[in-house]
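Not every chain of the complex is shown here; the ones you see sit where they belong.
Here the chain labels run A, B, C and D in written order, and each chain numbers its own residues starting at 1.
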Amino acid sequence: QDQVDLRMTIWSANEAHLAMFNEIADGFTELHPGVTVTFDSLPFDSYTTTLTTQIAGGNAPDLAWILETTAADFVNSGALAPLSETFAATEGYELDDVTEQATALWRADGELYAYPFSTSPFALFVNNDLISEAGAQTPAELIEAGEWNWDNAIAIAASVADTGANGLIVRDFNYQIWQNLASIWRGWGADPWSEDGATCTFADAEMVDAMSFIHSAIFETGAMPGPGENVDFFTGDAAMTITQISRASLLPQGDDAFDWDLVPLPSGPAGSYSVIGQAGIGAFGMGDNVDMAVQFLAYLSNPENSAKLAQFFPPARQSLLNAETLGATNPLLSPQQLETVVVAGITNGVVLPGHAGFAEIQQVVRAELDALWQADADVQAVLTSVCDRITPML
Amino acid sequence: MASVTLSDVKKSYGKAEVIFGIDIDIADGEFVVLVGPSGCGKSTLLRMLAGLETITDGTIEIGDSVVNDLEPKDRDIAMVFQNYALYPHMSVAANMGFSLQHRRVSKAKIEERVRWAATILGLEPYLDRYPRQLSGGQRQRVAMGRAIVRDPKVFLFDEPLSNLDAKLRVVMRGEIKALHQRLRTTTVYVTHDQVEAMTMADKIVVLSGGRVEQIGAPLELYDRPANRFVAGFIGSPSMNFIEGRVGAGGFETDGAILPCPPGVPVGTGAIYGIRPEHFTLAPDAIAAEILIVEPMGSETQVTMKIGQTSVIGLFRERVSATPGQTLGISIDPARVHLFATDTGQRLT
Amino acid sequence: MKVLVYGLMSVLLIPFVFPTWWMVTSSVKPISDIFAFPPDIVPTRFDFSTYGRVFELQPFAQQYWNSAYIAALVTAGTMLFSSMAGYAFARIKFPFANTLFMIVLIGLLIPAEVTIVPLFQIFLGWDMINTHWPLILVPVFGAPSVFATFVMRQFFIALPKELEEAARVDGLGRFRIFWTIALPLARPALGAVAIFTFLHSWNLYLEPIVFLSSPANFTLPQALTQFTDAYGGALWNVQLAAATMTALPVLIVFIIAQRQFVEGLAHSGLKG
Amino acid sequence: MTVAAKSSSPPARKRPFWTMERRDSLAGYLFIAPQMIGITVFVLIPLGLVFWYSLHEWNVLAQTFRFQGLANYQTLLSDPGLPQVLAATGIFSVGLVIFNMSLALLLAVLLDQKLKGIAVYRTLFFSPVVVSLVAWTIVWGFLLQNNGGINALLATFGIEGPNWLRHPTTAMISVIVVQVFKNVGLNMVLFLAALQGVPRELYEAARVDGTPVFKQFTRITLPMISPTVLLTSIITIVGSLQVFAQIAVLTQGGPGMSTTVLVYYLYQQAFQFHKFGYGATLSILLFVIVAVLTFIQWQMRRKLVFYEN
């Protein structure tokens, strides 16, 4: 067989991740002698930028990890190779095992262009020590009482904030990555744009209510840290944080350890909901080794390897979505937590918003929303102007 | 205008003493020249007068007031620097008027003073030029103009002509002298040029190693130098010195006996001083072996050997002899200076 | 008066030294103390484990070596080729010298962001992507070297012409004059060029990100951004430890050799 | 001996092709050859390519590369973001140059004194220059947070500091100030050298003339060092128009568009929004602005700058 070198870009430079990927790649080489796979780590911050530069320079990788926000761009661009046929033809692949929701983002006209490689639900980590100190009820108690909703959740945060610690942090939001607020506004049923992506819904009543809620949590009750305040839940400085469950590994051990809990997102006016982040892996259609790249992708995502990957990257395979499998790789979480947060989250979750040309929309919205993060902001007016600006782009 | 008095003025830089207690009296309107070898403290002394250096000890008076602790600007002096220190970015007029601007003088008055100075110095055509557009002599004049506009009590000059070429130096020397004759401002002038000192000074102060060697009128120093240092320093080419002792028949040196002035006891070891221009050709007098002959047009400089000492003679005549030959020369004892071998003090 | 000057200078100094101080001290604080408000000026608790983790998370030693040898090569190359060009532009008369110099100066006006895509294509054509060649060739021969050429030219213009003429009379040709007379005398300017060039290469950020893709090839500034947890979140304390290790040697070398650095710069002919 | 009358002039000789001038020219070309080739390959050709791209619609992901003449330049004229970007660029550059130059001058004047330990101060003021830009900016990012070091410091004086990076004005000020502290050491050293190059006699003359200290500074020092001021201001302006990493780390161009300077904008357009053709157009705009500004400053030197020769 001809010598083929496949190259795949990922954002992680983490040694454990790379070791696992290399192990899988070695397995593939055994099946296909002469085929090797190398993994290029691009910095997370500039991942898409660098990838784009490589493509522009004519040096597209054979495979690439793709973030949910740019999914639409890649899937619709025609740059990616179609996968369905090869997957279906691969023995023991069991394409049906991959959930319908998880692949929605990566399909165009029924064809699958990337494999939903990591599907990570958003949940709420809780510092029970701080909450008890503030004399508030813990989320667990509220869940028990069936009163786990945003009003109560934010009240807890506010009471902790009153003690001088911090309330609720939306991790990685930093007043820049506004799409992470979907983990809140979905509780109001709000969305940035319509399902087909053609109409701006930022100024709709649901979004205005949700944003007003967030605004007041920041500027009136102080339940959320304000802009320009860098605080971290995992150092024990905040009552709660919304983030993906995989961050559990950041929980401090030993001296700094605190009594933590992981709970599902509270329900909002529109009922209960969940939100997931998702990354896909696609093969580029213009390379010389497209077929081999697609075959590797099929190998990488077969049930056996998916189970391996699950220790870092929550899978989108029904068969793996049970507390038992997930528990083996997430020893910190209790079966109950896995069941209510992870399995339920992945099964029912809505993916973070994305759109064709998302990077530009992201920037424009970010710039417009900066006006919202002022104490005296007029929520309705700001959101209306967001729509004014992005409607031409949708 | 004012007199200037330095009394026991001393200066040290840290531990290093450079001026060792100097007394000089300068009368109102006098032109005093400071000379001395490089590093003897001329500039330091002048700068202490100007207030640019502090005084370690002693007093300096200008007019009737002690100025030890006055800022330069309050001493009412003007200074001309060796490299002129013209402001390169200002026109000639601006350079000259600059000091008046800070003394609440009206524009019209400044203009008038500048024009007056420019007229005296022949600088009218250049008032709008910049220093870089001027020749060396013109720059020198601007520096003087800057000094005179203010009509200060004392002018201080630190080697103002040393950056000019020989011809121009002669011209500017004349101009400074004329200016002094016209304005009669008390002037202290530092130079290391013989001719400048001799021709310009009312009074020369010879310094050496931070001490005064002699103060006097130019010809006084030339005719009766107080010590060997001054004798060697004043006059060009330098005075010749021959070691030996006073004998009965004249001054005895290794290989020759020379005419000797009276008044020094026989037997005294001494240094015999005779200026190059004070030899005369005289066939049957002292025999000197010729080493080098350098005709210079009006004069001929001959390096020759009297006894074992090589001396320089300057003759108005053309000397056609060549190296190796012997020249007959005579010496007028009245022109001879004798100095103590040890102290170098004048003996006669 | 003196006290006033010292006082003023010391106050002005705060924004210049405090950030570095903060970086160094924070790198040995436990992460929770980094976010303490108000920040501790002197660390109260120490955690040196971050320094070990720097090497666990990335092939940091290798990356250190990459940065060092690239910067060294770039510095040496720039010193040679820029001083050659600067010398010729200052000293040798040849047709179109001024026009060519103007063309070279265009390099001063171009931010790296402008030409990075075409450069990427060029290096792809030469099969040099994910190698260190672009990080060596572009600084030595491209836009970043122009500043060095300019500095060297300014210096050589001010160098007394008679020295070279004496050497010509003494029997030297152009290249030997350059090598044995002009270059040794240009030490102050070369020193300045060396500092600039080394720092520029050492701190290069955009280019490595674009041209390099495997961690073993990374350079330090690029590596600094890679100290994230498994999910892209920054590991602040590890990052600060790595940043400290990146900055300290240069800082120490600078402090030791600061006289040469500063004076070289001052007398580099950059006086207009 | 008088002027020798030559009976016959020597026969006209053929001059060899490799005359001294030609040999020297060849040497000149050889000396500049490495850099000339480098400039051609790594600057001129890329610049030409950038211009070529600017005539195209090029979407990297969609793989479109379509010639469209000056359409990108028309887009440029009607780009609603551009006025804001140009304003931010202008404010940033002007603010940076003014602050940088005046601080550099102040420091240089302070350091120009003969005081004990002055070299230590000089070293410390210069030290940020050798710290990596990314590290420097990250640290300042921490310090400038609402609950960061700066406001903590202000709080000890009872001042409630603004939320630096979250208000358009203070964000711009912050970016400028961080950049100035990073690099002002360079200009400081250059100014210091220039100050030390002013002949001491000029100050002595001024003292004798009775010029007040402040006037000595404005009327003598400043004009005398004006060539250095010009050169450093050109370098600083050109540098300020290329500032990128600071913005990327500190503000990402916000809040709003308040700190989105031209380089950052073109980076966004090309690399983040994948509009390489339009990015190339903005590149050309940036290049033209830098070139024009440099040219204007160079021309102004005749009016503003004093040159000795």
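General remarks:
Assume a contact is a pair of C-beta atoms (placed from the backbone, for glycine too) under 8 Å apart; a residue touches a chain by one contact, two chains touch by 3 or more.
All values derive from a computational prediction rather than experimental measurement.
This structure file describes a complex whose protein chains are present as A x1, B x2, C x1, D x1, with one copy per kind shown here.
Operating definition for what follows: only the chains that are shown with their structure count from here on.
The greatest centre-to-centre distance from subunit A, using averaged C-alpha positions, is reached by B.
Between C-D and A-D, more C-beta contact pairs are found at C-D. The centroid of the Cα atoms in subunit A and the matching centroid in subunit C are 38 Å apart.
Annotation for subunit C: residues touching 2 or more other chains are 117, 121, 225. Multi-chain contact residues of subunit D (touching two or more other chains): 142, 147-148, 226, 276. Taken together, the chains touch in the following pairs: A-C, A-D, B-D, C-D.
Within the complex, the subunit C residues that touch subunit A are 30-32, 35, 56-58, 116-117, 120-121, 124, 129-130, 209-210, 213-215, 222, 225-226, 228-233.
Partner subunit C is touched in their complex by these residues of subunit A: 9, 11-18, 38, 40-46, 50, 53-54, 56-59, 171-172, 230-232, 235-237, 244, 246-247, 249-250, 252, 256, 312. The touching residues of subunit D, counted against subunit A in their complex, run 58-63, 142, 144-148, 163-166, 252-257, 260, 268, 271-274, 276.
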